[in-house]
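Take this structure, written in structure tokens, and hold onto it; I'll ask about it next.
Missing here: one protein chain of the complex. Every other protein chain is in place.
Residue numbering begins at 1 within each chain, and the chains themselves are lettered A and B in the order written.
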Amino acid sequence: MHSLNYHKASNASEAARLLSGTEDGKFLAGGQTLIPAMKTRLAAPSDLVDVSGAAELRGINVSGREVTIGAATTHAEVAANGELRNVCPSICDMAANIGDPAVRHRGTIGGSIANNDPAADYPAAMLALGATIKTVSREIAADDFFVGLFETALYDDELITSIGFTAPAAGAYAKFPNPASRYAMCGVFVAKGDGGVRVGVTGAGADGAFRAGDFEAALDGEFSAEALDGLSVRAEEMLSDIHGDGVYRANLVSVMARRAVAAAN
Amino acid sequence: MSTVSMTVNGKAVSADVEDRTLLVDYIREHLRLTGTHVGCDTSQCGTCVVHVDGKAVKSCTMLAAAAEGAEVTTIEGVANGDLHPMQRAFNDNHGLQCGFCTPGMIMSGIDMVNRYKAEGRELDETAIRHELEGNICRCTGYHNIVKSIAQAASEM
Partner (left out) sequence: MSEGIGASVKRKEDKRFITGKGKYTDDIRMENQAYAAFVRSSHAHAEIQGIDASAAEGMSGVIAVLTGAQLTGDGIGNLICGWAISSKDGSPMNMGAWSALATEKVRYVGDAVAVVIAESKDEAQAAAEAVDVSYSELPVAASIVAALADGAPDIHENAPGNVIYDWELGDGDATEAALASAAHVTEMDITNNRLAPNAMEPRSAVATYDDAEDHYTLYSTSQNPHVARLVLSAFYQVAPEHKLRVIAPDVGGGFGSKIYIYPEEIVCLWASMKTRRSVKWTAERTESFLTDAHGRDHVTEARMGFDADGRIVGFKVSTKANFGAYMSLFSSAVPTYLYATLLSGTYDIPAIHCEVLACYTNTVPVDAYRGAGRPEASFVVERLMETAAREMGKDPAELRRVNFVKEFPYQTQVIMNYDSGDFEGNMNQAMEAADWAGFAARKAEAANRGRLRGIGMACYIEACGIAPSAAVGSLGAGVGLWESAEVRVNPVGTIEVLTGSHSHGQGHETTFAQVVAERFGVPLDSIQIVHGDTDKVQFGMGTYGSRSGPVGISAIVKACDKVEVKVRKIAAHLLECNPDELVLEDSQVKVPGTNKALGWHEVGLAAYTAHNLPADMEPGLKEGAFYDPENFTFPMGCFIAEVEIDPGTGKTDVVKFVASDDFGVIINPMIVEGQVHGGIAQGVGQALLEEMVYDESGQPVSGSYMDYTMPRAEDVPSFVVEHHNTRCATNPLGIKGCGEAGAIGSPPAVINAISDAIGNNDISMPATSAKVWAAIQASGTGMAAE
């Protein structure tokens, strides 16, 4: 691992100030993706500004169906939150299957979203839930946030503070993990909200997480697994690697979508 | 360099370390507690699992500086007197062969039993196998590790 300077921020504005003084600094939340990348020397930030201890970035607030999750809230905290489970069990179930127990104790929702790994689970949930990603300076709709592989709409020094969404009437996440990494090889989050059905897909797309528009339209007509019969995403737009080609991943999208819908009903 | 202070196995410790120092290196190289191991570089094998403020974490994926002020427990600190029930269960059930993954398995085992008990959930074989996703063993085929954790769960 390369040399670096470590800074601990106690709130968002301090974090921004600390980062602005660095040469090539990065925010550090749980570090469950960033630190492995640094260990294998794929990432070499000059400075790390640790936001995991900033109280204002942590915690879950549920008010009616409106949910706000602090960016530094861990996967374990999301999974175990009773109030959240009452209104939106699907996101709790999803968080309960990210990584492994030790990773869930450290990894955060903000870190996952900011990194936008094409195989991470949260991007699918954000798209399906129509979430709003709140930063120190603005609010970004999930549809505008995930730009491409490991790319987001965030500016270099922009810190996510929280995630907000309206709990859907029904929803579920179905994941087929990569056998080696246990990241999603295909994860489909289906949410039936006030504005209709949204389907977020992660792990499978060659350009990262995406919404399956055809699936959404069909499910708007009838929210059942059968409504998806005959529908599929384009294999040539899917990832292809040693674990499965585009045709296989396209199949997984169809199968996981049907299973998510069945689970949501 | 920063001075990092924490409590490890009930003892206050402090050392000047480079900022890039991982918690596992702090534990192994500075405190010379070598029961915590390193078996991979992608945060998957779990041989480095310790407890930070009572929760299992991968000490290879956390900076020592981020554990400032924390209560850390390593394999050397789990026993209160003789052996922890989880340690004894691994011996009773032949839950280890080469022993390299064992400290991490024991730390993860204790953590899962504690969580399931706190939540009032039953830790059956299926649950144990699922909870072990972040711990890899090459020797035992997991059969006796699962038995060990099940025994400890009934005793803890």
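Everything below uses one rule, namely that a residue touches a chain if its C-beta (ideal position, glycine included) is under 8 Å from a C-beta of that chain, and two chains touch if they have at least 3 such contacts.
Here the structure is a predicted model, which means the values were calculated and not measured.
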Item checked: Chains shown that the absent chain touches, full complex -> A, B
Check: Which one touches the absent chain: A:Asn5, A:Asn81, A:Thr166 or A:Asn251?
Finding: A:Asn251
Next item on the list: Decide which residue listed in B:Ser2, B:Thr61, B:Gln87 or B:Gln151 touches the omitted chain of the complex.
Entry: B:Gln87
Check: Considering the entire assembly, which residues of chain B contact the chain that has been omitted?
Finding: 18, 20, 28, 32-42, 44-45, 47, 74-76, 79, 83, 87, 90-92, 94, 96-103, 106, 125, 128-130, 132-133, 135-146
Notebook entry, point to check: When the complex is taken as a whole, what residues of chain A touch the one chain not shown?
Noted result: 1-3, 40-41, 176, 179-181, 225, 229, 241-245, 248, 251-252, 255, 258-259
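Note that only the chains that are shown with their structure count from here on.
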Notebook entry, point to check: How many Å are there between the centre of chain A and the centre of chain B, using C-alpha atoms for each centre?
Noted result: 27
Checklist line | Partner chain A, residues of chain B touching it in the complex | finding: 2, 18-20, 22, 41-44, 46, 49, 52, 55-58, 60-63, 65-66, 68, 108, 111-112, 115, 119, 131, 133-135
Check: Which chain A residues qualify as touching chain B in the complex?
Finding: 1-6, 8, 28, 31-32, 35-36, 38-40, 48, 50, 52, 76, 80, 99-103, 105-106, 181-182
